[in-house]
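The complex appears here without one of its protein chains, the remainder shown in place.
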Amino acid sequence: MGGNTFGTIFTVTTFGESHGPAAGCVVDGCPAGLPLSREDIGRELRRRRPGGGAAGTSRNEPDEPEILSGVFEGATLGTPIAIMIRNTSHHSADYDDLRGLYRPGHADWTWEAKYGRRDHRGGGRSSGRETLGRVAAGAVARAFLASRGISLRAWTSSIAGIDIPGPEEPGFDPGAIDEDPFRLPRRDYTEKVRERIEALKKEGDSAGGIAGCMVRGLTPGLGEPVFGKLEARIAEAMLSIGAAKGVEFGAGFAAAGLRGSDNNDRPLPAAPGNNTAGGDLPPGVPDLNFASNRAGGVLGGLSTGAPLEFRVAFKPVPSISKQQLTVDRGGAVRELAVRGRHDICIVPRAVPVVEAMAALVIADLLLLHRSARI
Amino acid sequence: MGGNTFGTIFTVTTFGESHGPAAGCVVDGCPAGLPLSREDIGRELRRRRPGGGAAGTSRNEPDEPEILSGVFEGATLGTPIAIMIRNTSHHSADYDDLRGLYRPGHADWTWEAKYGRRDHRGGGRSSGRETLGRVAAGAVARAFLASRGISLRAWTSSIAGIDIPGPEEPGFDPGAIDEDPFRLPRRDYTEKVRERIEALKKEGDSAGGIAGCMVRGLTPGLGEPVFGKLEARIAEAMLSIGAAKGVEFGAGFAAAGLRGSDNNDRPLPAAPGNNTAGGDLPPGVPDLNFASNRAGGVLGGLSTGAPLEFRVAFKPVPSISKQQLTVDRGGAVRELAVRGRHDICIVPRAVPVVEAMAALVIADLLLLHRSARI
Amino acid sequence: MGGNTFGTIFTVTTFGESHGPAAGCVVDGCPAGLPLSREDIGRELRRRRPGGGAAGTSRNEPDEPEILSGVFEGATLGTPIAIMIRNTSHHSADYDDLRGLYRPGHADWTWEAKYGRRDHRGGGRSSGRETLGRVAAGAVARAFLASRGISLRAWTSSIAGIDIPGPEEPGFDPGAIDEDPFRLPRRDYTEKVRERIEALKKEGDSAGGIAGCMVRGLTPGLGEPVFGKLEARIAEAMLSIGAAKGVEFGAGFAAAGLRGSDNNDRPLPAAPGNNTAGGDLPPGVPDLNFASNRAGGVLGGLSTGAPLEFRVAFKPVPSISKQQLTVDRGGAVRELAVRGRHDICIVPRAVPVVEAMAALVIADLLLLHRSARI
Partner (left out) sequence: MGGNTFGTIFTVTTFGESHGPAAGCVVDGCPAGLPLSREDIGRELRRRRPGGGAAGTSRNEPDEPEILSGVFEGATLGTPIAIMIRNTSHHSADYDDLRGLYRPGHADWTWEAKYGRRDHRGGGRSSGRETLGRVAAGAVARAFLASRGISLRAWTSSIAGIDIPGPEEPGFDPGAIDEDPFRLPRRDYTEKVRERIEALKKEGDSAGGIAGCMVRGLTPGLGEPVFGKLEARIAEAMLSIGAAKGVEFGAGFAAAGLRGSDNNDRPLPAAPGNNTAGGDLPPGVPDLNFASNRAGGVLGGLSTGAPLEFRVAFKPVPSISKQQLTVDRGGAVRELAVRGRHDICIVPRAVPVVEAMAALVIADLLLLHRSARI
């Protein structure tokens, strides 16, 4: 299966270069009968646009999606759902001087090493605009998950060296995320982050960060052992996002330093009325809860029914206006200061992409899960 | 594709439960003409067996592989290579009292929640013996990679809270790894680790750790954007290993706290004679080197030709002899102290599995890479 | 992989309902560096439009393709090639009375039985317009095959009960096919066919037929045993075309009545200068020719280097203006005479679809073939 298709049953194929005619996706395998509108897609696309925060670029395209197929009279048909977003804000000439130059930290040279050519304008296929197709497809997956009682929430959990307290701390406010320009889950950090980002901007530099994500309402047993483990599929999805350099689940890397007696989550008989997933359990299998969630909601690659929790590390944006040394297509050393629009930190814009990819993984695993038992 | 098959062209399907008749794999898509012997497989299988160290279990099966197909007169035929390893050391009765009990930190309950049943003996399919098939398949992949000048090396980089200095530090000795009972890359840490592990054993507890891995000799451009990025495929492979809870590439999570000007690796014109990958570059594309490798050998999901470097976090072994509370199949609270053989830390035995999975990913990407250009 | 994606490396995903906004495809896995223009696509799309013959409908949309991605400065980038064709000729109201009615011989009821709903206008997804995406993708595959010296030619070999002499007979003229309204390979049958088709039209009836196809220039050994045999892949591709009911290779069903001594094609040492495929043969393997081609160019599922020859049977167009009895959504018996535009025989319009699907299969197998040997 080509490198631009993701999933086994609920699949997405994305297409589009940054300065080509359009970006978009084809979602195949979405069950019929799901209510879906253009606005469902548009809403998610707007979430990935630069917010009011200084972290984002000023490229500000309307990004209006058009549903080309697969939806009829307000619901999915079971046929492929093609969604297209025109590229309208073309400043291709901005990129002319980058044509023969390999930007540090970018895919310019590796892309040429593979394909012998590239669309150099705005990063071409390795531009952040590629995520438009992911987010559009994620909106479809999300609608499907919502119909099954599953919700997803991602946020900025670290940015420019500032760690934001997580959901286990008081003051974590999921409702704040979408309104905050940095996608922070608490309002008392916004100013501090803004100052740090502004300072970096002045210095012509950039920052990395971490996105957190939590998924609630998963049926126990979700995942396809052994290679389709829930963590394996999420990890694949997350590391397919540009600039992602790591992922961890639950206690994650910290678990490497724990003892078994500290790390094991104690199973508990499910409290009455607490049995969100009970209806899906096979006969004779009791419902359980867990006294803690260091497992991040996964045991043996299968959902425990507790929230799926993971974190994704993103490297600093490689485009900086500070002077850098690099090499050109002729093999000569060159100086470079990247001009034009670019983000200081990608995490705020990656937040909806993290959610979209997680939604796609889970939609696919939900459909596969239907085949687990006779 | 089923949850037990991995790869697109160079694929592996593994099979086997811990106490069933056999474990093994079918490797499909391996090119014809590769010299391969039973000993090539056996050598790798022996590396995953418990070493002399206290970290491993005392289960000590010979694990002799049998090649059932795909090899003729000492070389691969291009047909499926089936490899079987008999399970000979059956102490199934040891597990009778675990039949109706959900062990904390294990997949017992999630497995039943999915399939309605499980082979409870020794963890069944979610046992570490499942990795026999992976390591056998990895041995085939490894032979293919060796024919292309690619080498892989994994090691224990953190165990029981003790961090081992990495390859960038003096004293790192790849030759020490296989001889060290904990798969440490330097002999001066062995005693310290042994003491820590022995102490945990006395306390009836266990430990987590981290495996490091480095792959050398990759052709620039390896990887399939956008969903088949080198990091995405490796991340999927690593998180498919039982007990793995995180993965990071190059600077990884630490990159999240860096600035762009610090994190970007400066491209350099390739030094004469340094051009290992030159033959594979398309016409007109110069060969590059990099002044540092915070990218871990990947830009835009494609290999830079620098070593691929990543780390995998493993949680502590959940089987501990300390008393724990859990729930049984009837939904009642029960006490449990896991008896019998179990590892204190899984990382030393995971080291060859990490290598095997990485080899499988790279073998598959190498074959896909052949289709990049006309 | 979803039901709307075809192929393993060189893949196509099609989308679109007959009266939705657009039809199209995404081609993924096409190697970089292939010259490709909008006109390459448009030319093939025009070939599937109704000719001047009475066999076709009068629906006459311009079917102008737009390349949305994957092509830059006249050549493929190695990224997904998305192609869109707007649906412009909407007479949706024509179909209002068919909304609750199941047309005999159509997919109306089976579609509802599967999905619970359908876009009833013009057949929705099961319309012939779905083949626009196939033909557009086939144009890309065809360009790739042309760069490898492979050519494809399909034609009408039987229509409305009239059998047209095949390529082994004198008078077969490949150059005539595209100019003939019925896609006949010889001009001396056109009038006879026209009369038969006109008579059927007057009677309000329709006809079936057979398409022949020949592919030249295949490298010996093409195909992926055992499930990806050349014939298996072609058969799958052909039976995925609406109205196709059978496929045969070489002597085909007639071979069932032959003896081995009659059916075996005698191998011959390749004549000097006849060795089209020689460059691709492994060292030590001689080039062969065959004294006949009852095998249709395939032995053991692998190309022999002789022309691949196959025939595809198509059932009569089920939409006829003659009165028929059927059932409506309420389960009641109803009379129906299908009004509006429809073909008398689908074969002339299926000819370029047969070629497109064959081109897609072969492009994919060519890329897979690159992995056959070390």
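As written, the chains take the letters A, B and C, and residue 1 is the first residue of each chain.
Methods note: a residue touches a chain if its C-beta (ideal position, glycine included) is under 8 Å from a C-beta of that chain, and two chains touch if they have at least 3 such contacts.
Just so we're clear, the structure is a prediction, and the values are computed from it rather than from any experiment.
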item	value
Residue in contact with the excluded chain [from C:P181, C:P318 or C:G340]	C:P318
Hidden-chain contact residue, picked from the options C:P62, C:G149 or C:P286	C:P286
Sole residue of C:G116, C:G149 or C:P174 that reaches the chain not shown, by the stated touch rule	C:G116
Footprint left on subunit B by the chain that the document does not show	1-5, 7-11, 13-17, 20-24, 26, 28-29, 32-33, 66-70, 72, 75, 77-82, 84, 114-119, 124-125
Residues in subunit C touching the chain absent from view	1-6, 8, 14, 102, 104-107, 109-117, 125-126, 130, 158, 161, 200, 205-210, 219-229, 231-240, 242, 244-253, 255-269, 277, 280-288, 294-296, 299-305, 313-320, 322, 324-327, 329-333, 368-369, 372-373
On subunit A, residues whose C-beta touches the chain left out of the figure	8-10, 29, 31-34, 78-79, 144, 147, 225, 367-368, 370-374
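As a convention for this text, only the chains that are shown with their structure count from here on.
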item	value
Magnitude of the superposing rotation for subunit B and subunit C (Cα, nearest 5°)	180
Shared interface numbering between subunit B and subunit A [over half = same, under half = different]	same
Centre-of-Cα separation between subunit C and subunit A, whole angstrom	39
Between subunit C and subunit B, distance of the C-alpha-averaged centres to the nearest whole Å	45
Of all residues in subunit B, the ones touching two or more other chains	8, 225, 368, 372-373
